[in-house]
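Only one protein chain is missing from this complex, and each of the others stays in its spot.
Take a look at chain A:
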Amino acid sequence: MASFAGGALPPDHVIVSALRAGDEAMFAALLDTWSRGMLRVARSYVSTDDSAEEVVQDTWLAVIGAIDDFEGRSSVRTWVYRILVNAAKKRGLRESRTLPWSALEFDGGPGVDPSRFHGVDAGLPGSWKVAPAAWPTPENQALAAEVRGLIAEALAELPPRQRIVITLRDVEGCTSEEVCDILDISPANQRVLLHRARTVVRDRLEGYFRSVMAAE
């Protein structure tokens, strides 16, 4: 375990042969590194924390059973997450929570409020009416903790598909290719969902910092 401190896992071929050989430390390292993100993603598909944990548990059991069949066509993480998403979708279906991935629905449209920019009649159409204000550096622990809480709230309020994509990309550090593979969505779709989500979170931070600076 100690050898994986800091979350740096070894390359996939090392992980796979260790798991096949029954290396408990390796399995524990994967559990402790990936389960947090898996719980977060599963939670977007199902209705309770307990269901999410069951989905994650079932996923790991499936991984244990199938590691000998892993063919390396994707990264191990992508493979695990694909199993997770399938399990979570099935569970969500049973709970009558379905996320339509086919249509963009309300996830399209501009991310930033168009009224923040000058209209076509202005001297410089499309330029900022009021420039974004500089943010304070969250140098103290209290402010940093508040920012974390605020972001958690903002993520929780996102439409599920946006939340899933920003969680995989920005919290878990997956690449856009991995996210497209895990969710079976196009790169363009992935980008729109991610962009909308990030824009909402940035707006939330902007509002918070504005109130902090106004209070000073």
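Rule of thumb we're sticking to: a contact is a pair of C-beta atoms (placed from the backbone, for glycine too) under 8 Å apart; a residue touches a chain by one contact, two chains touch by 3 or more; residues count from 1.
Going forward, contacts and distances are computed from a predicted model.
Protein name for the hidden chain, per its UniProt entry and selected from "Carrier domain-containing protein", "LPXTG-site transpeptidase (Sortase) family protein", "Inner membrane ABC transporter permease protein YcjP" or "Putative zinc-finger": "Putative zinc-finger".
Touching the missing chain, out of A:Val16, A:Val171 or A:Val212, is residue A:Val171.
In the full complex, chain A makes contact with the omitted chain through residues 21-24, 27-28, 31-32, 35-37, 39-40, 49, 53, 56-57, 60-61, 64-65, 110-112, 114, 116-117, 124-128, 131-132, 134-135, 144, 147-148, 151-152, 155, 166, 170-171, 173, 176, 187, 191, 194-195, 198-199, 201-202, 205-206.
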